[in-house]
Structure formats: C-alpha cells, structure tokens
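A single protein chain has been removed from this complex, and every other one stays in its place.
Let's turn to chain A:
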C-alpha cells in the first residue's frame, strides 16, 4: 500500500504547521496552559520538593536530603505495589480492549435495537467510582450480599477477602465501569471507516470475519493506541475504586502505587516517602505514555491509501 504514497500530503504539511494561522492559534492555548501550570506543574514541583524533606503532615517541614528516597526505595512494599499496579494495568487492558472493540463494532451499525442497547451499555459510565465500589461491596458481601439475598450459595464466595479473588473482582469491576467508554470510542472510529472499503472487499469475496480482521482492525490502529493509552495511564491513578472496595487489602493484595502513596502519607504520616512515591508514579506514567506513542509508529502515514 505504501507504494502509492501520495505526495500531496507531504506538500501540505509545511503550510499547516508553520502557516500564518499559528500566531492566532497560540493564544488559544493560553488558558489551558495557565490552568495546567497552576494545577499541574506547580503541585508537581511541590511534590518533588517534598520528597527531599521529612514532614508528618501537621508540623514543620524539615529538609532531609535523600532520606525519604532511601526509605522508599528500600521498602519491600514498593516493588510489590509496582507489581500490583502493572498487574491491574495489564489485566484490565487485556479484558477491556477485545470487549470494547467487539461491542464498538457491534454498535457501529445503525439499527434501532442496537441504538437501544448502546444506551444501556452506557449506564455504568454515568456512575461515580465511589458509588460503584460501595454498591459492589454490598453485593459481594459474603454474609449479607447477593448470594444470601438470592439464596444462591455459589455467589457467596469470599470475593474481596481472598487475595486472588479480590484482584479478579477488581479487574471485573474496572472493566464493567470503563468498557462502555472505550466502546464509545471504537464505535465512533468504526463509523469513520469508508464503506467503499467494505464494498470493495465484498466484491473480492471477503466474509464478515475476514472483513473484521483485514479492514476493521487495521483501520482501528490509532484508536486502539489512544484507547490503550487512556486505559494504561488511567489504571495508574486508580485510587477511589480500590480504596473504597478493598482499602488495598486483603493484606496488601490490591495495594497499588496510588494506595501505597496514600497509606504512607495520610495513615503513617510520612509525607516525604509519600511524595517520593508520587514522583515515581509520574515517571512511570510518563514512560508508559511515551512508549505507547512510539509503538504507534510514525504518525504521518495515511490509513486511507487506496480507499
């Protein structure tokens, strides 16, 4: 396909990025930029500064060099929290992506009943994480929960009290909550794929499955990257759901980085190490996001060649 790369696109490039309009575009970014400096950069620098201090959260802040970093990096809780974070990230990605793509493709066709289903699928997205967590916690209560209510003993598992089950339950709830959002993204992306591609393939004798793998999936490449970036980076900052649901437990089975940060800072009154963890969290997030950009390859190749 790359053989017919159209030179048209390339000649257009310079005029787009360095044209006369850029001057007027820059000031439009100003409000966002100011907002970002106040609520993004300044606190980030504050956290960085705090990570070189000792502070219990209520007294005097005392500079203490690398003490907090040493304490954080030698704490066996850190590798464990990193592992839990990556586990949540990988598992929730692996569950959400295929489901979202399938539901997105399914909903993209305009048929009445599918539009009705789309509304239903959308509902979990309207609820706040804390509300979802409280509801699930009540439903999954091993003594007063859904199993007892319906009289089905099978549902009376120790859902949140067993380390493995708690992680699985967490992934399920996260997926339940966010699949609607990602389906929506995929639905939009699928609708943008030119119908001519499908028509052409039909003439060539391709079936539905072949069309899905040879047209739909490749066309969704950038959408998959965008959606994955949102999932991966979003899972780094999961806090509310886990905190309300398991509080990082049982033991430390679901204590992700964000929860470790909270525990150190607000329960153990160690703001220095908590800030160091926050910095690690930012670095991990930046690294992952840049990596995903790389995986996406060069952004200047067209997906519509031959269409």
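In this section, a contact is a pair of C-beta atoms (placed from the backbone, for glycine too) under 8 Å apart; a residue touches a chain by one contact, two chains touch by 3 or more; residues count from 1.
The working rule: contacts and distances are computed from a predicted model.
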Listed names "Acetolactate synthase small subunit", "Extracellular solute-binding protein", "ABC sugar transporter, ATPase subunit" or "EfeO-type cupredoxin-like domain-containing protein", with the criterion being the UniProt name of the chain not displayed: "Extracellular solute-binding protein"
Full-complex contact with the absent chain, from A:24, A:110 or A:143: A:143
Chain not shown: contacting residue from A:39, A:83, A:116 or A:213: A:39
Where the missing chain touches chain A, by residue: 13, 16-17, 36, 39-44, 46-47, 50, 56-60, 137, 140-144, 156, 158-161, 163, 166, 229, 233, 236-237, 239, 246-247, 249-253, 258, 261-263, 265-270, 275, 278, 281-282, 285-286, 289-290, 293, 299-300
